[in-house]
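Reviewing the structure listed below.
For this view, one protein chain was removed and the others were kept in their places.
Entry: chain A
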Amino acid sequence: MTGSALLKPTDNSVAEPADEALLSVRNLCTYFPVRGATPFAPKRVVKAVDNLSLEVGRGKIVSIVGESGSGKTTAGRSILRLIEPTSGQVMFDGMDLGQLGPRALRDARRKMQIIFQDPFASLNPRMSIGGIIAEGLKLHSIGEGRADQRDRVAALLERVGLSADHMRRYPHEFSGGQRQRVGIARALAVEPDFILADEPVSALDVSIQAQVLNLLQDLREDLGLTMVFIAHDLSVVEYLSDRVAVMYLGRIMEIADARDLYANPQHPYTEALLSAAPIPEPGAARNRIMLKGETPSPIDPPSGCVFRTRCPIAGPECATTTPDLKPLGKGHSVACLKRG
């Protein structure tokens, strides 16, 4: 299998998705209606996700990186159909999720689990750790009887680096990193094929972040898990990612194999993100590309290229033409009129 097939931008042609892709997202759009300033003002929409396409090969990790409000969470949730997308198609393991009835969708969802950002908010404080992890087992009738379910919970706890006797304890007795491990064990309980990890380490301390990232790497290797990993910071996902998509205001600006994206970024926004990351070396040469201003309101995004108001190389054409993702070869695509 070639790496370049993992997450190639799709066009609107009728080509079949590459057969090794577990997840294939095509032209996904999720728009939210927003109230106008007055009751009579025209209805407007936030294009939280606008024409997103990507493919995730089995056993691969594709990261979606972008700053706050760029649409990462909405994209992830729309893929799992926890949010109903406005248009577009999501194929998972050969099934078109949009065509499934409620029951079939629930069965499909068992194979698709989420790990959340906030390990504090995402665990029910009144349930024991064992109860939290066993919930999915019960829901999907996995395991033969209580004893078997308990054994499974014990094994899951060990698997994520906790111990079986943590089962009877409650979330408040755990640190942030430990709670995130519980969240991972809960996701693994139903033996998913796919995990959506929405900023799973953003709330954790540095020394704990590394542990959790390594755990996810182990799980992918040992269990063959496929993941979409959401982050707002490119440095966090470098070790983990096979492919990286950079989002800005709902759109993918650039997508490439990880090594290629870090070594050879093409989009000015990717360059700016890379150069804005603080380097933990005093006196390191910082050829920082300082972006002007802030991300514009998603309700009233700039015409043409949504990045142009902050772009150091924007020209007049960028105000009138919306760039599509252009393939540059080797699975590297960029949405920029000035590049590629």
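One rule holds in what follows: contacts are C-beta pairs under 8 Å (C-beta built on N, C-alpha and C of every residue); 3 or more make two chains touch, one makes a residue touch a chain; residues count from 1.
In this section, contacts and distances are computed from a predicted model.
Set against the options "Transport permease protein", "Carbon-phosphorus lyase complex subunit PhnI", "Sarcosine oxidase subunit gamma" or "Dipeptide ABC transporter ATP-binding protein DppD", the UniProt name belonging to the omitted chain is "Dipeptide ABC transporter ATP-binding protein DppD".
Of A:S24, A:S78, A:Q113 or A:Q209, it is A:Q209 that touches the chain left out of the display.
Contact with the chain not shown here comes from a single listed residue; of A:D93, A:D233 or A:D324, that residue is A:D233. Note that of A:P33, A:P125 or A:P282, the residue touching the chain absent from this view is A:P282.
Touching the omitted chain from chain A are residues 67-68, 175-178, 205-211, 213-214, 217, 220-221, 232-236, 238-239, 258-259, 262-263, 272-274, 276-284, 286, 288, 290-291, 293-295, 310.
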